[in-house]
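Notes for the one structure printed next.
Missing here: one protein chain of the complex. Every other protein chain is in place.
This part shows chain A:
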Amino acid sequence: MPEVRSQLHGHVFRVLSRKSPFADPDAFDPGAETISYLRESCKVLVIGAGGLGCEILKDLALSGFPDIHVIDMDTIDVTNLNRQFLFRQADVGKPKAEVAAAFINRRLGHLGTKVIPHVGKIQDFDETFYRKFNLLIAGLDNISARRWMNATLHDMVDRTSGEPDPSTIIPLIDGGTEGFKGQARVIIPTMTSCFDCSLDAFPPQVNYPLCTIAETPRLPEHCIEYALVVMWEQRFPGQKMNADSVADMQWVYETAKDRAETFGIQGVTYQLTMGVVKRIIPAIASTNALISAALVSEALKVSTYCGPVLNSYMMYMGQTGVYTHTFPYQKKDDCMVCGGAKLTLTRPRNSTLQELLDCLGASPSHQLSRPSVSSTSGIVFMQNPKPIRQQHEYKLKMTLDELTKADPPVFAPGEDLTVTDPMLPTKLTLQVFLSDG
């Protein structure tokens, strides 16, 4: 049996059995020991079983990784089928993680691969779960989940001795795609730049200003957005629009179409309505395949040292010829996650608390969603639960000057404030100084 095994993995094992002029000679030990680490000890977690995730699972199994777990909370939709190749028409509606794992286990069972699915959110799992893995690969479609995962892995690094304990560092290999474009990166907590270091490099989400969509709509998108955010609420107060319901989508489409007609705007279609309402990003099989394979190629090198590791970011653009750029993404000294998690802001004395909170949300390098703040003397502002929020809402309109001079002061300039936010698993320290500007 071992003989057959080694034949099955003949291609990978050859690379792992021979010296390389490119590999670090102190780290790479070609031969049986490296192979047995890959085959017997290495445990990998895949985050997401979608466009990237399906590919990553296949790539890991065919690179010799036998012990693979996958987390995904989603179910299969018909529009996944043009790229998520582990799913078929008959699987629509079933959990992605389970169907993907079952497919790989069926097709590649003879390789000794076992994929274990977890249906749920990444936030449902704690550190003891994540600590079981040697490596994480993320194929996520949103920024907030990637921030959470990135921050969690950084938080898990033990620094009690002063220096980060290498045995507690779990590398995160992260990728993303949009149409013909994609990127792959390797994050080694505390050693390389992290996901939050590059937060300001992501283009802000398209948001149509309310005054434009209400008063001077010009594009079909403006009419759809107005139908969705304003007219829906007027017609169905307190009821959420369900983007997966055909009836709801049809209502938004028809309402937007009527509105467009009264303004003489052309181009509202059902397809466009879906695109705007669901913020659809085009996705194709080829880009997902190449980015996923680039991630798993890094996983093989990170795990076995059989070659140098990507330093640290590769971007790919396939529309005009093929343009790629590989470069070390710089660590940000004041990164909220890996730069010591202390944030200093200088705000005008006469600006309000609301403006301070808005600033934390709007700043491209912070992008908090609903920050709550507390000081040594108590709550400055709390978003949840509602009764508590209401108790503190009166402060939102007060200036920072008033708050610091209140009796007793709500907080003191320069003191360490604690910020919590749904975007971050950990707490953030904030110092606010006041200026006369």
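In this section, a contact is a pair of C-beta atoms (placed from the backbone, for glycine too) under 8 Å apart; a residue touches a chain by one contact, two chains touch by 3 or more; residues count from 1.
The definition used in the following text is that contacts and distances are computed from a predicted model.
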Choices "Protein inturned", "Hyccin", "NEDD8-activating enzyme E1 regulatory subunit" or "Large ribosomal subunit protein uL23m" - which one is the UniProt name of the chain not shown: "NEDD8-activating enzyme E1 regulatory subunit"
Contact with the hidden chain (one of A:G93, A:G162, A:P237 or A:G264): A:G264
Absent chain, residues of chain A that touch it: 4, 7-12, 14-15, 17-22, 30-31, 55, 58-59, 62-64, 78-83, 85, 88-89, 107-111, 179-180, 184, 212, 216-219, 263-265, 270-271, 274-275, 280, 282-294, 296-298, 300-301, 307-308, 310-311, 314, 316-324, 326
